[in-house]
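Excluded from the complex is one protein chain; the other protein chains are retained at their positions.
This part shows chain A:
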Amino acid sequence: MGSSASQLTKELLSEYQELTFLTKQEILLAHCRFKELLPKESRNTMDYRVPMEKILTMPELKSNPFRQRICYVFSTSEAKDGSLSFEDFLDFLSVFSDSATPEIKSHYAFRIFDFDDDGTLDRNDLVKLVNCLTGDAPETRLSQEEMNQLIGNILEESDIDKDGTVNLSEFQHVISRSPDFVSSFKIVL
């Protein structure tokens, strides 16, 4: 699937259209933006993997507290360094697009929030999640007891099997009832 041309061929374009939730314009726009992230020498090969630091300079991801997690989740590199190829990039845009189903979105949201990649959201994951959400400044962080109270409330609400962690089905159960999830879990170039 990695082509060596710098322009998308028609077959590739229609293949991508079939495999992702993106429209033709969105794929072409993604192609343009991805090319801008490539260093000049490798502009002609689309096999190149853009390192994570470059990806994080994109304006859509710059202010996102989960940007590193997003890169790790969508990256397919063996080195697990968060670098994205063009297809990873399309994958990422497809999940965050308007037409993706809520099930896909909640699945990937779970993977993004799972900081230690163990398949469940345990206490440490939730603590890291809260710290991401409250920003980096020390005055906005929650105190230790507020944090404990918060985590306790969350586990009480969502942990149905009472094992102290939130697994994928419990997560999806909570998310499916939320009216705002689909509209906020969206990134458009």
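Everything that follows uses one rule, which is that a contact is a pair of C-beta atoms (placed from the backbone, for glycine too) under 8 Å apart; a residue touches a chain by one contact, two chains touch by 3 or more; residues count from 1.
Everything that follows uses one rule, which is that contacts and distances are computed from a predicted model.
J.: Of the options "Transmembrane channel-like protein", "Eukaryotic translation initiation factor 3 subunit I", "Tubulin delta chain" or "cysteine desulfurase", which is the UniProt protein name for the chain that has been left out of view?
T.: Protein name of the absent chain (UniProt record): "Transmembrane channel-like protein".
J.: Give the residue, chosen from A:F34, A:Y48, A:F115 or A:F171, that touches the chain omitted from the document.
T.: A:F171
J.: Please output the residues of chain A touching the missing chain, sorted low to high.
T.: Interface residues of chain A facing the absent chain: 1, 14, 17-20, 23-25, 59-60, 62-66, 76, 87-88, 90-91, 94, 96, 104, 107, 109, 113, 126, 129-130, 133-135, 137, 140-142, 146, 149-150, 153-154, 157-158, 160-161, 169, 171, 173-175, 177-188.
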